[in-house]
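Note that one protein chain is taken out, while the other chains of the complex remain in position.
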Amino acid sequence: MTTETMEAPAVASPTATPPHPLREFWGYFSANHGAVAGLVIIVAVVLLALLADVIAPHDPNITNTTIALKPPFWQEGGSIAYPLGTDPIGRDILSRLIYGAQLSLLIGIVVVAISIAVGTVLGLVAGFFRGLTEIFIMRLMDIILTLPSLLLAIVIVAVLGPGLMNAMLAVALVILPHYVRLARAAVITETSKDYVTAARVSGAGTTRLMFREVLPNCTAPLIVQASLGISTAILDAAALGFLGLGAQPPSPEWGTMLADAREFVLRAWWVVTFPGLAILITVLAFNLLGDGLRDAFDPKLKR
Amino acid sequence: MALVEIENLSVEFPTQGGIMRAVDGVSLKLEEGEVLGVVGESGSGKSVTMLALMGLIPFPGRVRADKLAFNGRDLLTISDKDRRKLTGKDVAMIFQEPTTSLNPSFTVGFQLTETLRLHEGMDRKAAERRAVELLGQVGIPSPESRLSAYPHQLSGGMNQRVMIAMAIACNPKLLIADEPTTALDVTIQAQILDLLISLQKERNMGLVMITHNMGVVADTAQRVMVMYAGQIMEERSAADLFASPQHPYTAALLAALPERSEGGRLATIPGVVPGLYDRPKGCLFSPRCAYATEHSRTVRPALKPWAGGHIRCHYPLGDPNRSAAINHDHPVGTEAAS
Partner (left out) sequence: MAAPPFSVLAMLRFILTRVSLIIPTFIGITLLAFFLIRLVPGDPIETLAGERGIDPVRHEQLRKEYGFDKPIIVQYGIYLARVLQGDLGKSMITQEPVLNEFSALFPATIELALCAILFALILGLPAGIIAAIRRNSIFDHGVMGISLAGYSMPIFWWGLILILLFSVQFDLTPVSGRIDVLYYIEPITGFLLIDTLLSDEPEAFWSAVRHLILPTIVLGTVPLAVIARMTRSAMLEVLGEDYIRTAKAKGLSRFRVVALHALRNALIPVVTVIGLQIGVLFTGAILTETIFSWPGVGKWLIDAIFRRDYPVLQGGALLLGVVVMSVNLLVDLAYGLINPRIRHTR
């Protein structure tokens, strides 16, 4: 009735062992081409930013009206000395973009750092002390989340006054709720576990518990959220810059460059195209990285 | 002509860690009106076998077989359209989790009449009348008022009754019940089993009763198929199998039954079903088998006719030359693979 073969199943050889968690993580991550591309772009942007003084062909702020609005080198009238052309007052666009990378990365990192620092503390406090403290903190975060993020940032900057510093503060506030929620959720799941109760019984102080036991357990979601947060920060700060509320001219911040270039959209396509492209590529890279990290941390959720 | 004919069925799922063979060389014949019990621990491929028969193996699973036929229809070459005319009509299936198996966004009535309207071409009115009848037949009180209920408003037992009503709506020739009582309260379990058996008798349906509980099949099935790690280990008439199990795995399952346990202690089989990474080279049960030898660890036994059925073991328990053969092949003790 059955024609039975004795061969073992093709792949499931008895010697195969489950892979090491870190290897498995890298396996999932590197299988995601988008995530790897994102990482490569980020590394490139970081290198550009770090080596700006060496790489940039010109000073980003030197104006020279005799060479104003030179097109990129491949177009008629362009020159290789100014590869991506010059802006309305003769500054080299490529050099400004490279120095802008410094600013954008700085914005992303500072904003997310502030947000994570304040957010995890608030979240840990809410999760540990519960009660009224928790209600107050979480309600406040809910309200911030309800309001459209850029609107809130605009209002804050309008009140505090335009400028890069205030813009960064505003954006940090706007993305704060994500970290508060993450940290609070981590505390609540962790404190329901036995080892935290045990640590408590054995007399470990609350602060110690918060930072030593609970925090390490929410690093994975925090890293993912940080990557996505950097992209939001860069995007929102650029939007504020574009509206004239962020970094002020002559800063080579990409959003601010776009604001300066707006009125030349009909005459010089390059002055508007390149700064935006820089924003898009960088933001996209951080989003790709964040998505890839999330999938790699939690393969079960991967779809 | 048998109702179901399966020969050498294999189902594989490509996964990150390699190809998972969930069903491995399963062959099976089922006559009209026959009740087959399929037993085995969780993860032994019972559900996947029957899903393959239903044509419900999810992507990216692959199904291969020398023969797969239902009621004389070749299911390997059948068109999707013809297949859908069979599924839900001539062969129906109910599942382990009744509550998640019903669509939360539609009423019981909608989900029940949907089948009737599709396969029987009834209009809404007629389908609703028939739906009320069916709900009554499966023992749901005040069936008219249940039509407008959502699954989350009914208990698990009630939902399973709804699932059964849906399955028998078009008088199927075969009903596959995949652990129909596992998720239910103990008191409800017996009721649902009784209902299934009485429906089977009334309609002379073929019934496949999947379970990991030997006790359930003891008093329902005519034939029993014992599965382990995707393979059939033993397949014989229920009476014979319970009276004199021939495979060590069957014997171990039976010993784990509460009423058979000795001295009030429940025997359990040490170890777990092999997964993707620890699939043995020889007999799949050898890491947990008390009688394993060097030979069974290196050579996979074939499924061979034995004692009125089939068995996959080098040393069937009823073999008169058994001890000699085991001694000859170097017994290796009873330690279980961790």
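A and B label the chains in the order they appear, each numbered from 1.
By definition in this document, contacts are C-beta pairs under 8 Å (C-beta built on N, C-alpha and C of every residue); 3 or more make two chains touch, one makes a residue touch a chain.
Being a predicted model, the structure only gives us computed values, none of them experimental.
K.L.:
Could you tell which one of A:V36, A:A68, A:I89 or A:L160 touches the chain left off the display?
P.N.:
Within the whole complex, the residue contacting the unshown chain is A:L160.
K.L.:
From the list B:S148, B:T268, B:T298 or B:N327, which touches the chain that is not on show?
P.N.:
Among B:S148, B:T268, B:T298 or B:N327, only B:S148 touches the chain that is not shown.
K.L.:
Tell me which residue among B:K89, B:R203, B:K281 or B:R322 touches the hidden chain in the full complex.
P.N.:
Residue touching the absent chain, from the options given: B:K89.
K.L.:
I need the residue numbers on subunit A that touch the omitted chain, in ascending order.
P.N.:
Looking at subunit A, the ones touching the missing chain are residues 34, 139-140, 142-143, 146-151, 154-156, 158-161, 231, 235, 238-239, 242-245, 255, 258, 262, 265-266, 269, 272-273, 275-277, 279-280, 283-284, 287-288, 291, 303.
K.L.:
Even though one chain is hidden, which residues of subunit B still touch it in the full complex?
P.N.:
Residues 54, 56, 58-59, 80, 84-89, 92-93, 95, 97, 100-107, 114-115, 118-119, 142, 144-146, 148-150, 152-153, 163, 166 of subunit B touch the chain absent from view.
The rule we apply is simple: only the chains that are shown with their structure count from here on.
K.L.:
In angstrom, rounded to a whole number, how far apart do the mean CA points of subunit A and subunit B lie?
P.N.:
50
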